[in-house]
Structure formats: structure tokens, C-alpha cells
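Below: one structure in C-alpha cells.
Apart from one protein chain that is not included, each protein chain of the complex appears where it belongs.
Then we have subunit A:
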Amino acid sequence: MQIPRPDPTAISRPFWDGLRQRIIQVPQCDHCDAWIFYPRRHCTECGSRRLTWRRVSGRATLHSYTFARVATLPAFAELPLQNLAIVTFEEGFNANTSLTGMNADDIHIGMALEPAFDVIDEQGTTRLLFTVANIDPTR
């Protein structure tokens, strides 16, 4: 079954367009520098409506995760073991996602992750998944 497709809005489109080009861009507040994820047109920290889309690396750490032993939607029932994850970007904001290309035993909270761009349809719609970082995050 087809994975539910995210439908970009006028507000979020730069994020999804970026993923198609394998870049991650997120709005940042011009006034207080807060990163706004998911994308909005105002700053959720200071209320400013002056935001600028900026590119981020996608380096992140695993904040929490679980394995859905009962698939959350039929589209995910084909996976050997569906996982769900919350990641914290190095800029400090969190996102809901899923991990790919990893063994269940290798997943642990606090681990370093890097983005994995996942094309889900023939139109090139791309999800932002994560996988284990193959570079030392301390460097």
C-alpha cells in the first residue's frame, strides 16, 4: 500500500521542495533566531512574523523511538518491524520521523543520526527519514 503522501501547502512548500533536491530548509526567526518546525509564518518563541528559510545540515540525535508491533497504518504493515522516532536537530528543534537502514538492536536514545531522503512516489515526493551517522559528530 502507498505511504500517505504529504501535501505541501503554500506555507510548507519550500521544505518539501528542498527534500526533492536533497536539501533541508527550515524557517528561522529574524528576531530571536528560533527555528520553526514544522514550518509556520510566525515565530512560536517570540511571535515575530519575520522569518527566513535557511538550510540546515540535518545532523540530529535520537530523542525517542518505539517499535509499533501493531502497524499504525496498513501502509506500514509490510515493514518487518515498523519504527517511529523523534529526532532533535543540532539546531535544537524536534521532528517526528522514522529510522531506516538500521538493525533494531543498534537503535538507542542519544545516538547520532544523519538524514536519509526517501522518495515515495513516481512524482518524486520525498520524506525526511534518518539513519545512523557515519561521521563522528564531535569532529
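Here, a residue touches a chain if its C-beta (ideal position, glycine included) is under 8 Å from a C-beta of that chain, and two chains touch if they have at least 3 such contacts; residues count from 1.
The rule we apply is simple: contacts and distances are computed from a predicted model.
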Name per UniProt, for the chain absent here [options: "DNA/RNA helicase", "PDGLE domain-containing protein", "Transporter" or "Lipid-transfer protein"]: "Transporter"
Subunit A residues that touch the omitted chain in the full complex: 3-9, 12, 38, 63-76, 82, 84, 86, 94-98, 109-110, 120, 127, 129
